[in-house]
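Every protein chain of the complex appears in place save one, which is left out.
Chain naming follows the written order as A, B and C, and within any one chain the residues start at number 1.
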């Protein structure tokens, strides 16, 4: 059994990790930490868990965790993660960080979007946790920077086509949409029920912090600088994310050719489901699962490729992919504990 | 492995049974039937299931099922179930019927609320599938009439107090509220998105067909005729049901005394969770689980007891309790396949 | 033109008053105050108003309002209202207070539920602003305590039947449900989108502060002490409130007799719409209007009367009724500015 600690267990991502690890056949919930709720049982904070989970929140005390755990999930704010990560690494505790702190290779790019990096020497050691793409490296890693939700939804469809040179590196547009849980459990007028309900709107047009993360990864695969146009929107639902991506082909292509390329990257045992021609994703079909569904439309006139992906932003976009990475890091089947069967509703 | 058939797999209850049986460690999905979708793979109807379930809908052909299955779930309309049930019983196939056809002992009561009963001789043989109350009988049964969702939410809190004589048999009021999935997948203006969204309303005031079902069961426990006042309402959400029940005490009592009685009926390994004083249920806390949460308030002035229960109407109110009954009928732990850990959101 | 000031214009009730007064043919928006947003144009806070309303928030400065306005709406927190009200009264500015500060005749009852009253001498002068019931007194008033939303939904159906002795003063139960806007615009986990969406739950069981307000009014009409059992619930929608009220008859009665009594109190030009037998209210039918819809069911067996009312909690439950009261206080038709035609959706 992999002994795990979830640091920051009382946010939505942390709580989802609690749920996944509690149901994982090869892992156990050894410790949970919370700054605000230390000393309280998790069921006091999430009564839904009553009878299923029985564990008390600890303050984050790295000394007390030494020797007790094999793996820590850092579901903490940016900046806090990089303060703790070095200690865990030194003590042979594998780290899966869900903040942005270990997603970048280039500290300058991180610092431009976030703040000064206090553990830049770890950036080279960290592996970007996009499981289906970096699986081999993740298996060897002791520090994984789990991807952002938007980057996950966008990179999975784009990387194969960029890498194989099927689409142009210029002019990529991603019109993305996220459910409200992406904004977390911290109070904010923009997550206040009456402000979101019966509302749909774009936000952070032209300046979302996930853009440099996506551009760094895409550029590494293209072996040239890739710039994208990205507009996120807020959907009035709890879980779900759709990216509708518009790209130009380099040479005339077909639906069949695009699918053939994608299939080389995403085998049936991965969490990417490639939809048949004429079918497109729906957040409802991936809700509660670790799947990323991808549908493709090639417009014969404009020779533009439309790639549409859907994920559950809390699962494949955060906690689910983190557990998938844990599975890879500990050498077990990546699907363990993630065979979540979706419902019709 | 218990070989099961789900008849009527393409309604919401049927689809939830598909999900539960697919994830059940001791049962397997041997056959699914559908009148409208025969010949189609379930994933054509529910793309969410792609990669997780692979089975083709059959027309209902009872001959072809003989010898292939141990147990059938009838997720069929009232009237259709009683046409098929006798055949399965004759062929030693255990039946869990999710229609109203086998919920009544008294055929007259059934006929007043529904229609002529065509298999009245089976009514005595059928056991009412309220698992926590009739568990011993269910273990011996080969035909179970799975309770309605409203009756489940109302009977679990009421039966212990009625049986122990703590509340009056007169003047019970249940103000109940259900999510829209309770109305099923059949098209209707009353389930049309724009009619339901941002709407809350009562319906079938004074004439819901679940009332005679509840009154027959309550009367049997009270050993006198019990009449209740029941008003159902429609909540603009998919899954969830709350019953707020008002009852008069027979002798002055306390929160502690009520809880003590309830605890005698609902042990920690049951699916009833009794909430501490001052805490009350929320549909969000039971969503996706087979739990029934119950909170109690005793008003010291009026000596009225307020019992509040919440269930997921598709699970404890239908498919979940059906699987719980299958577990009991086949002599395995009632929680097998139902250890569904809820999420914070 | 009635010159008005809306104090506290940036909460949901204040904003609705802005909308109503802006469209009122006989009133004008002379000033709006806000502690948090003083100096900002209302369209900066509510971009929806752009092009329709152009006014800058002032800090509350009672001296500067003297002589500029005829009427002030206090959409302020409890306790703050009673600090300002005396000044406006002294300066012949009519006051419509939307807090609880002037709803009680008995300062002890107010103090038990809220806090020390700092203007108790004004309580006798204040008129309870339940427009259809206290219209004559409101016409003479210069200080109106606008009712709470729950009390409005509950008192309109109950007062006529209590007053005419048709229902028992004992054993009244109101099972009430409110949309989320009732909790206001202040941030709170209980109004956080992901906590409310797809959730339905009771709250403040047995101790809501609207209970003493309702009991004082009901007792005054019954001429004896009336105690009620009241359980509020939260509906996952923005606007709307339903009260389902269960009462016992004093002598056997009929639907017709109940309706006859209600019709004596609520004439066609009032904002109470009495529904025909067999029809019941829906929050969607009153959304965006000042109507209170009432449906009645008399259970022939139990001789219990079920009264169901629906209002838009922000309109008839707050801002709409406040404007209706302004109309009455200034001697104009109570429907002026409130002929809001609802849509089908």
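Basically, a contact is a pair of C-beta atoms (placed from the backbone, for glycine too) under 8 Å apart; a residue touches a chain by one contact, two chains touch by 3 or more.
These numbers come from a predicted model, not from an experiment.
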item	value
Contact with the hidden chain (one of C:16, C:58 or C:175)	C:16
Absent-chain contact - pick from A:94, A:117 or A:177	A:177
Residues in chain C touching the chain absent from view	12, 15-16, 19, 22-23, 46-53, 181, 198, 238-239, 268, 273, 275, 279, 282, 284-289, 291, 314, 339, 341-345
Interface with the undisplayed chain - residues on chain A	171, 173, 175, 177, 179, 194-195, 197-203, 205-206, 227, 229, 231, 233, 235-240, 242, 244, 246, 280-284, 287, 295, 297, 299, 301-302, 304, 306, 308, 310, 345
Residues of chain B in contact with the chain not shown	12, 180-181, 185, 187-189, 191-194, 196-198, 236-238
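The working rule: only the chains that are shown with their structure count from here on.
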item	value
Chain B and chain C: spacing of chain centres that average the CA atoms, whole Å	39
Whole-Å gap between the CA centroids of chain A and chain C	46
Interchain centroid distance [CA atoms averaged], chain A/chain B, Å	37
Multi-partner residues of chain A (at least 2 other chains)	12, 181, 198, 238
